[in-house]
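First the structure, which I've put down as structure tokens, then a few questions once you've had a look.
All protein chains but one are shown at their positions in the complex.
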Amino acid sequence: MYVVVSLAILITMVLALVRALRGPTVYDRVLAVNMFGTKTVLLLSVIAFLFGRPDFLDLALAYALINLVGVLAVLEFIQTKPQKMDAADHD
Amino acid sequence: MIILFGLFLLSLLVITALAIVRTENLFVAVMLTSIFSLLMAANFFVLDAADVALTEAAVGAGITTVIFLSALALTAESEKTVQTGKRMALVVVAVLATLIIYATFDKPRLGDPEAPVHQHLAPWYLENTPVYMDFPNVVTAILGSFRGYDTLGEVFVVFAACIGVLFILGVKPPEGRIYDPHASGLRHHLIPQVVGRLLIPFVVLFGLYVQFHGEYGPGGGFQAGALIASGVILYALLEGEAAALRALPQPVLMGLVIGGACLYGAVGLLCMLLGGNFLEYSVLSSNTVSGQQLGILLIEAGVGMAVCGALLSIFHAFAARPRRL
Partner (left out) sequence: MIDTAVDILSWMLLFLGGAFVIIGGLGALRLPNFYTRLHAASLTETMATILIFAGMILQAGLSLAALKLAAIMLFLLLTAPTASYALANAALQSGMRPEARNRDETL
């Protein structure tokens, strides 16, 4: 059962990566990175359970806390430079 | 099973790396680098290397993204195109890649128990960690005690990196530039402030947990330093960089970096004064096993202090510069 769930999470990570590569605006890419981060936390928890090593859950906990710092830093960066972001929209 | 996960994650890694190289907009490249780092952390995790995965997640996906973005705020948005030498570069890369791939045909299979790397030293470490040190995490035992000199070198490399960045960027911004010390993009948004303030003590507490549990589970000084630095960076993002400098001023950060590196060296010298060799922790206490544990605890504390101070100094060095408007 855990294998099915981890495959589902891996497929969603592929979809998030496609969105990060395609996304026309910069906010689409930040959305994709945020989604990728939370999927990584889920994947690490499920695989830790799958391998029977519950002491590896510390990694998922650390990453759940760090994901917020990364996304808030990106948003702070976007906000203080509003006019320069138009260049990122056409890539 | 590991093969299936590994195949998926490695193909995603190749796609992300190709996208990073091909894009011209550096902001997109930074976002994709963050995804790359997460994929590497998941890859390390699938290969059962939990300490490395924790370090990669804490340093690569969190702090490196913040520092890249701060550096991007000081420079241009898109890459300068290089006109000359493209064909030569392609030929050189193709030849080298073919040579490296040819060289990997002779490698033993992944996880082969007959491989040379599993024959000589690794069984000795696995057998003797319970004898000498009596705690479960062999990685911390190797890092802290069996290969203590290497870790001493690593701490001094972190120290040198911090000093290098501070030489280039300086600590105070030059006079006469547009610099608003109370600027914070997130100050007026209520929800991130409330949630962030709720989370900062937990992040720091979890960092301390990882520091002191390095001997029993994945963890240690490097990961703990990165986590505590992330907590302080979260505070700096929410309240403004000046508030974070008031909480942990620059002399304290310098003291942490220098103190951490010196603590490691001091433990080594103390062992010499007590009659053993440099970094031979067995002489620190009457019982050799508890001497080893005490020694590893002290040096991990030194490593954590040095890494935390260095990452925060580098962050403040970037964030204190005035932005290119």
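When the chains are written out, they are named A and B in that same order, and each has its own residue count from 1.
Please note the rule applied: a residue touches a chain if its C-beta (ideal position, glycine included) is under 8 Å from a C-beta of that chain, and two chains touch if they have at least 3 such contacts.
Being a predicted model, the structure only gives us computed values, none of them experimental.
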item: Touch criterion as defined above, residue of B:V195, B:L208 or B:A247 at the omitted chain; value: B:V195
item: For subunit A, residues in touch with the removed chain; value: 1-2, 4-5, 7-9, 11-12, 15-16, 18-19, 25, 27-28, 30-32, 34-35, 38-39, 41-42, 45-46, 49, 54, 57-58, 60-61, 64-65, 67-68, 71-72, 75, 78-79, 82, 85
item: Footprint left on subunit B by the chain that the document does not show; value: 186, 189, 191-192, 195-196, 198-199, 202
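Here is the rule we go by: only the chains that are shown with their structure count from here on.
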item: Chain centre separation in whole Å, for subunit B relative to subunit A (CA means); value: 19
item: Touching residues (chain side subunit B, partner subunit A) in the complex; value: 1, 4-5, 8-9, 12, 15-16, 19, 23-25, 27-28, 31-32, 34-35, 38, 41-42, 45-46, 48, 50, 53-54, 57-58, 61-62, 65-66, 69-70, 72-73, 77-78, 183-186, 192, 195-196, 199, 202-203, 206, 210, 213, 216-219, 223, 227, 230, 233-234, 237-238, 323, 325
item: Partner subunit B, residues of subunit A touching it in the complex; value: 3, 6-7, 10, 13-14, 17, 20-21, 26, 29-30, 32-33, 36-37, 40, 43-44, 47-48, 50-51, 53, 55-56, 58-59, 61-63, 65-70, 72-77, 79-81, 84-85, 87-88, 91
